[in-house]
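Every protein chain but one is kept in place in this view of the complex.
Lettered A, B and C in written order, each chain numbered from 1.
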Amino acid sequence: MTLWLMAGLLFTPLAWAVLTLLTGFRRGRAITWLGIVIQVLVSLALWAVVAAEGGFQYPLGGWQAPLGIELRMDGLAVTFVLLTALVAAASGLHAGFYLDPDKDWHRYFWPLFWFLWAGLNVVWLGNDLFNLYVGLELISLAAVGLVALGGQSEALRAAIRYLMAALLGSLAYLLGVALFYGQFGSLSLSGIASALNQDIAVEGSGFALILMFFGLALKTALFPMHRWLPPAHGIARSPVSALLSALVVKGSFYIAARLWLELGATLGSLALAQLLGVLGGMAVFWGGWQAFRHSKLKQVVAYSSVAQIGYLFLLFPLTWNTTEAVIIQAQQAMTLQVISHALAKAAMFLSAGNLILSVGSNRLNALAGVSHFLPFSLFSFGLAGVSLMGLPPTGGFAAKWLFLQASLATGQWWWLVVLLGGGLLSAAYVFRVYRASFVEDSDIDHFFHPSRRLEIIPMILALLSLGLGLMAEPVLSVMALAFANGEGT
Amino acid sequence: MITASLLLMTVVLPLGSLLLAFRQRWQKVYLYSLPLLPVPALLAGLNAELQNWLELPWLLLDGTWGLDDLRQSFLLLTSALWATAGIYAIGYLNTRKLRAFCVFWALTLTGNLGLIISVDLASFYSFFALMTFAAYGLVVHEGTAEANRAGRVYLTIAVAGEMALLTGLLMAAQHADSILLTELPGAIANYDRSWLIIGLLVSGFGVKAGLPFLHFWLPLAHPVAPTPASAVLSGAMIKAGLLGWLVTLPIGELSLPGWGNTLVVLGATGAIGGAMLGMMHIRPKTILAYSSISQMGLITLMVGAAMANAAQTATLLTAITLYALHHGLAKGCLFLSTAIKMPAERRSRRLVWLLIGVPGLSLAGLPLTSGAAAKLAMKDALKPEQYDFTLAEHLPLIMSAGAVATMLLIWRFFWALHQSVRTGPNHRCTWLGWLFATGCSLVAVWFLPGVWTHSGQPWFVLTASEGWSLIWPILIATAMSIGWWIARGRKGSGVD
Amino acid sequence: MTPFLLYALAGAALCSIGLFGFILISHLLRKLLAFNLMGSGVFLVMVGLAQHRSGPDPVPQALVLTGIVVAIAATALAVVLIRRYYHLSGKTSLEDPAQNPPPAPGPRQAREAPHE
Partner (left out) sequence: MTATALLPVFALMTSLTAAVIIFALPEQKHRLRTFVNLTAAILKLLLVGLMIRGVFQGKAYGIAFPMIPGVEFVLRADALAMLFAGLSAALWLLTTVYSVGYLENSPNRSRFFGFFSLCVASTLGIALAGNLFTFFLFYEMLTLSTYPLVVHRGTEQALRAGRTYIIYTLAGGAVLLFGIASLHVLSGDLPFRPGGHFADMAPDLQMPLTIVFVVLIAGLGVKAAIVPLHGWLPVAMVAPAPVSALLHAVAVVKAGAFGIVRVVFEIYGLETAGALGLLSGLAAIAAFTILYGSVMALYQSDLKRRLAFSTVSQVSYIILGLCLAGPVGVAGGLVHLVHQGVMKITLFFCAGNYAETLGLHRIDELDGAGRRMPGTSVAFTLAAFGMIGTPPLAGFITKWTMGTGALAAGMDWVIAVLVVSSLLNAAYFLPVLRRIWFGEQKDPWREERQWGRSETSAWLLWPPLVTAGFLLLAGLLASAPFSPLGWVELIITREVNL
């Protein structure tokens, strides 16, 4: 049973990628939707399985590591798999209506979309560092291609910039992998961890970790290395931006988090932990400030991604040699933040796309008077915004709450400034959008109502991110399974 | 049962009458119904059995209404006055802003009657406030600049008074741990900071009672109101303050010479100073207002004495009641008379002047009038030998001076009235109301409970026998005014 | 000082040279070459370091092969993008258009070219 599920999970994306490569846009769309259905069902099934029986290891094709590929299927992984399925499905459906079928290069959206999905699944499930690398590359290349779909030179410029950053990042990561392998002769996280536990940390392996973190942080667009993200996410077509902000950046962060949780205790250091946290905090403020300053809707959303990613990096200082309870709390916070940001940001980008479609402009003040027409998209945008602000009952709030708890428990009160101040800052830029939509002075009469199909999708995502706060308990309980049965952290 | 319904009607009828204000075209009806509003109160005063409290558990903080003999006589006075003034108003008022007048009349009436019949603190204070604020409407009714100014002064001082009251009552009630007025005096009596409460209450009610230095609003407000309103303001509402004193202050509970002195000083100031100030004025209603201050001053004397000596409370209370009744009625009909137009033909004019004159002289204590009775009562209630507080021995002097001053002021009033009076026909109801009032003041007063006898023999006789002690202040005053008249070279005199 | 370590150090050197170029050079193609240089450096490190244990180790070879494939794919994509970018904007580097005014459009025939 699980065999089939795993197979479905990994191979449908690749197979569909090849299939859609051969077809035009419309047929590709039809095929894709079929694939989406399959993927969603599979992911749900797997989630159910893990929820019922807990995580398990899965050697691909029966070959053991190191030569074979071994997949780990624990609660965290399966949660992210399901999240991916949801968001990707939403973006895929939305893209089907949103993209213009008559632009011939749009047909490439489908294969890239599927490659991306495949890469993501590999990253969630990958258990040895090299597979993770491959997955990362797959993601990056597909993502770059998607960005380039924008067509005009600006898009390409952003894409190339993105590509360069991504390549540099992955090389740094690969170098780290090389050093690790050189030291421990093993590629699986658990293998390295056990090796570390036997003999004390070999000097220099800290450097490998730092290299990897540098690479991953670059791909995750952590504060000083975030410059490539806003143009790329801003210029891409809305469904693409949704995918990128919601999932792609999370991929690299996910690897960083796993590295830290398994190796950080021995290889990491207080300085490193605090450094990452501080960079995250600065990302929160800088991203928020930029989002507040920008006048283009999608730029605002893109910069808010920079800010939101910053929160994730609080994981590192909050899990640095503290009690198990706090570590769990921080991990839960991180997971919730990833999920809720993914849902909210996807909803935001999709609805932003609809709004831009409706008023025919990317500028913020073009939204004046939009609320006349009660566009669904505005509500979706608003709800997603609530989640970004971290107000109850959204998932964003739940995450913030847990972060607060963790930082108070570890006495690292300075993160409160980040959490509360960041929340206010995000409120500032979100309310700038609301405000713009409430302005009455311009009486716009032209307002193109996008089809309900386009509007309902972001609404669903937004509602999910809203409900996550209320449903946090069960979600986290599944996520915790992996931690329960030893495997992982 | 009958008592309950009467008491309820006392308040409900005037309030219900407000419904008549809904339609502009009903205002005439409303006007004609004004005299009927106080009727239930009148009946209640006449035949309600006393000390029979009516419990209203849901009202405010547990309402209790009822009558004792003090309240009964005040109720009679007030309702009678309002009734006659009501009749008078029918004739007096022109149709302008009629509806507004009726509304405020009804509200003030409700307040004034309600505070008399209420035994619990909350309803008492409620009605008191209602009366205070509604009376503003009567004061500024004419809408002239003068009226507005008077209204402003009135309201300012009144609100301040209300606050003083609220505080005093609060503290008293909290200490008594009950909101029955009957409990308050005892509680205040044995309270270490009773001076504070007493001070607040004295000043709070003093605003209404025209206590000196709290009286400024009174000569402004009473005259500018429409005449019937002035009559009730000066005749009835001013007594509300007095009633407040009598029911809340620890009179008869213990002797407070200090307060006795204070009140006596204030009373003397009011009695004489008020009269003196009144002499400066030429407008009849203003003079009457000042005379009210001076009369209340005399009453304040008695209150002071009562505070000073618990033993004398009983006699003093009867005297005070009597005086209050007499002054209320007399002052009422004097006020009403200010707007009477003189008939052209000579004999009937004489008659009118006579009818105006007698209540005036009764104020000064002319024998065979209620005034004489009141003065005698006061005299023997305030015999100095019964008291031991500092100012006790000056009381007779003050009283005599007061009597003289009163008489002087009355002459001044007659003269001023004579100057300002116009001849012409009067509305039927104006006559009726005025005659009723005069009748009450001269005749009916004798039949009021508690007025009939004193130490066995009827007042009426007493006033005759004690004649001289009453006459001489009148004579002195008359002589003085004649002298003054001659000095002014026969230019316009008192009566002709 | 085994030869393997030598390989590793050489790889490190290549890496840093590549990094140097990758950061400093603004011309996109040369940037790409610099990246490939880095890539080979990393692979060299991988193979080199892995050897110091007893006996040859198959795993790094496999890894490096895979790595090379990935690198080729990346390079190919990069080349396509750069070419397209050049045709659209006529520029070979990524300076902000804000700094220098929008350039003359690239070769016309390239724009019309159907296969683009």
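In this text, contacts are C-beta pairs under 8 Å (C-beta built on N, C-alpha and C of every residue); 3 or more make two chains touch, one makes a residue touch a chain.
Computed from a predicted structure; not experimentally measured.
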Chains in view that the hidden chain touches are A, B
Among A:Ile31, A:Ala195, A:Leu357 or A:Ala409, residue touching the chain not depicted: A:Ala409
The listed residue (A:Trp105, A:Trp414 or A:Phe438) that touches the chain absent from the view is A:Phe438
Thinking of the whole complex, not just what is shown, which of B:Met9, B:Leu43 or B:Leu170 touches the missing chain? B:Leu170
Listed in rising order, the subunit A residues that touch the chain left out are 329, 332, 369, 371-372, 374, 379, 386, 389, 391-393, 398, 401-402, 404-405, 408-409, 416, 420, 423-424, 427, 431, 434-435, 438-441, 469-470, 472-473, 476
Contact set of subunit B toward the excluded chain (per top definition): 57-62, 100, 122-123, 125-126, 129-130, 133, 137, 140, 143, 148, 151, 155, 159-160, 162-163, 166-167, 170-171, 173-175
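One rule holds for everything that comes next: only the chains that are shown with their structure count from here on.
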Once you've mapped the touching chain pairs, tell me: line, ring, star, complete or other? other
Per CA centroids, the chain at the heart of the structure shown is A
Greatest centre-to-centre gap (Cα means) from subunit C is with chain B
Dominant interface by pair count is A-C
In whole angstrom, what separates the CA-based centres of subunit A and subunit B? 87
Round to the nearest whole Å and give the separation of the Cα centres of subunit A and subunit C. 26
Taking each chain's centre as the mean of its CA atoms, subunit B sits from subunit C at a distance in Å of 109
Interfacial residue positions of subunit C with respect to subunit A in the complex: 8, 15, 19, 22, 28, 31, 35, 38-39, 42, 45-46, 48-50, 52-53, 57-60, 62-63, 66-67, 70, 73-74, 77-78, 81-82, 84-85, 88-89, 94, 97
Provide the residue numbers of subunit A that touch subunit C in the complex, in ascending order. 66-67, 130, 133-134, 137, 140-141, 144-145, 148, 152-153, 156-157, 159-161, 163-164, 167-168, 171, 174-175, 177-179, 181-183, 185, 187
